[in-house]
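Removed from the display is one protein chain of the complex; every other protein chain stays in position.
Entry: chain A
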Amino acid sequence: MNVKVLFIWVLLSGPAFAQGFAGLGTEASGFARPERGQVLSFPKDHGAHPDYRIEWWYLTANLKGEDGRDYGVQWTLFRSALAPDAGQGWAAPQIWMGHAGLTTPDRHFVAERLARGGVGQAGVTAAPFRAWVDDWQMAGATLDDLRLTANGTDFAYDLGLKADGPLVLQGDGGYSVKSASGQASFYYSQPFYTVDGVLDLPDGPVRVSGNAWLDREWSSQPLDETQRGWDWVSLHLEGGVRMMGFQLRQTDGGAYTSGTWIMPDGTAEPFGDGVLTMTPLKTAKVNGRDVPVQWRVELPGRGVDVTLGALNNAAWMDTLFPYWEGPVGISGSHTGHGYLEMTGYD
C-alpha cells in the first residue's frame, strides 16, 4: 500500500506513538472519510484534499547510473491537517512535510522539509500539476510528464519522469481497505514512469536512468488501533508486470495483507487479505534497531516466490518519524527491482 508515514506532528496528539505509527491510528472526528464507490476524477484528485486528515504524493525510483551502479531515489510530500476547518494564511491548519532519500550501494542520503500550508511555502495544484515544498518540486504540465527535484545538505537530484502507461486504481476502484475492521483510504498509483536525470553526490554528478512509481493516497484514519506498522513493496518484475503488496502487522502477531497485480497494459487485479505472504529472512542492525533487510514474498496464485534483498541495509530515513525505505533487488521465481518500506520497527 502506501500508508506511508505520517508524521502528524509530535505536537499533534501528545505521545505520537501511543496509537499506531505516528499517530495514524487515532480518531478522526470532523474529517471526511473515504467511502466505497466514490469515483476518483482526474486531474482534480491529483491535487490536495484538505478535508481529509492525511495525504501523500510518494515517488520511488530504481535507477542505474552510467557507471553501472544501482541507485534508489525517494521523493515524498506529506500533508497533515491539524483540524478539519480551513483557515486562511498562517491560520490554515495544514502542515506539509517533504522527505527525500537517495540510496547508493554504500551511502544513504536523507533530507526533510517542513512547512505551513496557507502561505505558499508548500502545496499541490492539480492542473498544471505541481507538488512542492520549498525548492523541492514534482511538477509538469500533466502527471505523465514531470520534473522532480530535491536538495539536501549533501546531495541533490534533478530527474525527468515520463509515464508510458495508465494510472492504476488500487483496491476497489481506488478504495483500499487497510484492516479487517474496515479502515480504508483512497489510493491510486502511476507505476509506469521511465526516468532520466542527474544525481548530485558529494563525489560529483551521476547521470542515471530507470523506472519510477508514484503513489497517491489520502485518508483520515488509515490504521486500525491494533496495527503497529507495515511492510510495503512496489516491484517492477521482468516482462513489464508490476506488483504492489503490503502487510499491516498487528499487535497480536498476525497481519492484514493486500496488494495489486498490475499487467504491463495497466490492468489491475487486486488481491485481498491472506493471499500474499511476506516472511523476513534476515535482519540487520540499522540505527540501533533490528530491521528485516531480506524478505521472502509469496503470491502463490501468480507463481511468485521471490527473495527481496536491500541494495543498502542502511536505508534508514532518520526523519521526524523514522522508517526504513530503500531499493531492493529481486531474485527467485521472478527477477527485477523495486522499493521496500518498513515502519514501526522501534
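Here, a residue touches a chain if its C-beta (ideal position, glycine included) is under 8 Å from a C-beta of that chain, and two chains touch if they have at least 3 such contacts; residues count from 1.
Please note the rule applied: contacts and distances are computed from a predicted model.
Student: Pick, from "D-alanyl-lipoteichoic acid acyltransferase DltB (MBOAT superfamily)", "ABC transporter ATP-binding protein", "FtsX-like permease family protein" or "Probable chemoreceptor glutamine deamidase CheD", the protein name that UniProt gives for the chain of this complex that is not shown.
Tutor: Checked against "D-alanyl-lipoteichoic acid acyltransferase DltB (MBOAT superfamily)", "ABC transporter ATP-binding protein", "FtsX-like permease family protein" or "Probable chemoreceptor glutamine deamidase CheD": the hidden chain maps to "FtsX-like permease family protein".
Student: Please identify which residue in A:Leu59, A:Val73, A:Ile95 or A:Val124 touches the non-displayed chain.
Tutor: Counting the whole complex, the residue in contact with the absent chain is A:Ile95.
Student: One chain is left out of this view; which of A:Leu40, A:Leu82, A:Ala284 or A:Ala314 touches it in the full complex?
Tutor: The missing chain is touched by A:Leu82.
Student: Going by the contact rule already stated, which one of A:Val124, A:Ala156, A:Ala212 or A:Val233 would touch the omitted chain in the full complex?
Tutor: Looking across A:Val124, A:Ala156, A:Ala212 or A:Val233, the contact with the absent chain belongs to A:Ala156.
Student: Quickly run down the residues of chain A that touch the omitted chain.
Tutor: 9, 11-14, 82-83, 85, 87, 89-91, 93, 95, 111, 114-116, 119-121, 132, 134-135, 151-156, 200
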